[in-house]
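All protein chains but one are shown at their positions in the complex.
Note that the chains take the letters A, B and C in the order they are written out, and that residue 1 is the start of every chain.
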Amino acid sequence: MPRSKTVESFAAAVADIPDGAVIAFGGFAGPGTPYNLTRALLDQGARRLTCIANTTGGAHQPRLPDVGMLVENGQVAKVICSFTAATRPTDVLPFTKYHEAGEVEAELVPQGTLAERLRAAGAGIPAFYTPTAVGTELAEGRETRVINGREYLLEYALPCDIAFIRAWRADAAGNLQFRLSQRNFCPLMGMAAKLTIVEVEEEILPAGALDPDHIHLPGIFVQRMVQVPPPPEGLWTIRRQERAR
Amino acid sequence: MPRSKTVESFAAAVADIPDGAVIAFGGFAGPGTPYNLTRALLDQGARRLTCIANTTGGAHQPRLPDVGMLVENGQVAKVICSFTAATRPTDVLPFTKYHEAGEVEAELVPQGTLAERLRAAGAGIPAFYTPTAVGTELAEGRETRVINGREYLLEYALPCDIAFIRAWRADAAGNLQFRLSQRNFCPLMGMAAKLTIVEVEEEILPAGALDPDHIHLPGIFVQRMVQVPPPPEGLWTIRRQERAR
Amino acid sequence: MSGEGTGQPGQAAGWDRQQMADRLAREFQDGWIVNLGVGIPTLCSNTDLGDRAVIYHAENGVIGYGPVLPPGQEDLHLVNAGGQNVSLKPGAAIVHHADSFGIIRSGRIDVTVMGAYEVSADGDFANWKVGGAKGGGIGGAMDLAACAQRVFIILEHVTRKGEPRLVRQCSLPVTARGVVTLVATNYGLFAPSGEGFAVRELAPGISLEAARAATGAPLFG
Partner (left out) sequence: MSGEGTGQPGQAAGWDRQQMADRLAREFQDGWIVNLGVGIPTLCSNTDLGDRAVIYHAENGVIGYGPVLPPGQEDLHLVNAGGQNVSLKPGAAIVHHADSFGIIRSGRIDVTVMGAYEVSADGDFANWKVGGAKGGGIGGAMDLAACAQRVFIILEHVTRKGEPRLVRQCSLPVTARGVVTLVATNYGLFAPSGEGFAVRELAPGISLEAARAATGAPLFG
């Protein structure tokens, strides 16, 4: 029988992550962000990481564990994000000074292209064309193609070694449900990664407890799950009683 | 306020379909197949249609309305399918004799490529690469590309004018739920089409009655819905009391 | 309405932020799917559109969101693209990021309203990178700009240093080219016309002369 996918601690879930790993971090403006796994990775100390996320984080206080902290901790060689600087020029992300000093490489990718490159990796599509970024600095020197009279940019799949994601509910088979805007990049990263590690908000249910019609990421994509403990040990704990709905 | 998406009859739902339309038909081995809409289209009589479906149908008895019947009715110029002949050479699809006589054009597409071309159309991706069919007769004379040492075939999006699909439940906003293997191509075709027409098995619910986390095709992709009436008027009627679960 | 003045310094001439947003929102048609960018564009959702119903779409896959919820009533699992804790309207649906941008790229967004640093007479605009910066903040702006049916821009007519933001050619790296059809500023409503900008409406207290003086391209009244 397959071993259990449930791991007892965040430290155990990330213990074997090697230097040089390519890791995708789910989440968008809070929901879906794997704060607890990221904190465990800060402690674990793997280096020369490539981090894929919507943003490097750090724009808001109080600050929770984010890719920017991994950068500050000297663990990151490269980030692939749709924000490598803040939207307002007056804000400065913590990441920016490392980037400007040349200590960390950054690949800036439009958000839809980032999502589609992850989706392509998970779907076995090595490359595709998109209208996004045509005519901009991001397209300079890159391959384009005219299809039915419109110019498109060639983009490649973005496979990951590991995905860190956060889900609402899970069953023992690894089937996941995300609640509302928690979904965002999470299922895409889970499909793009060879090893998907999930922090789960609610108690992990027996296999079969979730309706097969309402699974947002099938268990075949999920290898490890850790349930988020109550605070203060668990970060950003959202339990049923704390939700409006 | 937007007009209601509910239409009172299948005849009314298909009345304005023009000659030459490109129509995708959902369904796979029964579930999700828009039998009632297809019957209405047989009566409506639009001609020179391009029909996209997994198969032209007709392999089994009793036969329900299928693309093959539209072919027999002289309404079809071209089919795009993953089966244009039966799997067993001893079976003969009704479609085959029209195809062999040159009366109808056929484009044979591997099933995963068919699904992905529909998905691409709905996602604004004009073309993509796939490993499927490389080295086969289907790839002869076509453009391939080597990416990371593997050869891939270029495939183009497959947009449709109209999608005919069948759903389990719907709300007034057009949000759809498919039950079990009813899902198959249906949401992809709904996203690929400019006009999506749905036959719905259960009573159409008020907007907000379905959980926003459990919508398989958002209402923004759905323009017309018809509820399947009880038999004998409704074809392949499956109501709650007739289901095992 | 603010601004009875003549555009002189110190006087409250022109539209305020909500009025700029209101003016663009009044262009929304019944049934439109609308994507609002972070900042002033989010104020469009405050505008009373009467019996016209629009559907607000956010990049993170929320289709059909409603007003921002007051403190204490937020659902922490629900944010719009600006990170605000919004509500859902009946008929809302959630999709993942790839499907959300599929909606954008396939042209289902009737209008996107965004902020910008600059808009050019050709309908180019720039909003992701400031001069000399090494990084940038693109987010969903390039996808929306390239693929929405219409791109509306809201910005202050001039920079803090008084330099025009409506220009012949963008000096900053562009987000997309030739896509902007309507621009609301505190001075009024303008449409890129290739040679310059057509004046569709001037805000109260703004004269055509004052607008011309503050614009880096010809204005056609």
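Everything that follows uses one rule, which is that contacts are C-beta pairs under 8 Å (C-beta built on N, C-alpha and C of every residue); 3 or more make two chains touch, one makes a residue touch a chain.
Values in this document were obtained by computation on a predicted structure and should not be read as measured data.
For the omitted chain, the shown partners it touches in the full complex are A, B.
From the options B:L42, B:L108 or B:L205, the residue with contact to the chain not on display is B:L108.
Against the chain not shown here, subunit B presents residues 28-31, 54, 60, 82-87, 89, 93, 95-96, 99-100, 106, 108-113, 115-116, 118-119, 130-138, 168, 179-188, 216, 238, 242-245.
For subunit A, the residues touching the absent chain in the complete assembly are 1-2, 121-125, 171-175, 191, 206-208, 212-213, 215, 218-221.
Methods note: only the chains that are shown with their structure count from here on.
If each chain is drawn as a node and touching chains are joined, the picture has every node linked to every other.
Closest chain to the protein centre (all Cα atoms averaged), using per-chain Cα means: A.
Between subunit B and subunit C the centroid-to-centroid distance comes to 38 Å (mean Cα coordinates, whole Å).
The geometric centre of subunit A is 29 Å away from that of subunit C, both derived from CA atoms.
Touching two or more other chains at once are residues 88, 94-95, 98, 101, 104-105, 147 of subunit C. Counting only residues that touch two or more partner chains, subunit A has 116, 130-131, 179-180, 183, 216.
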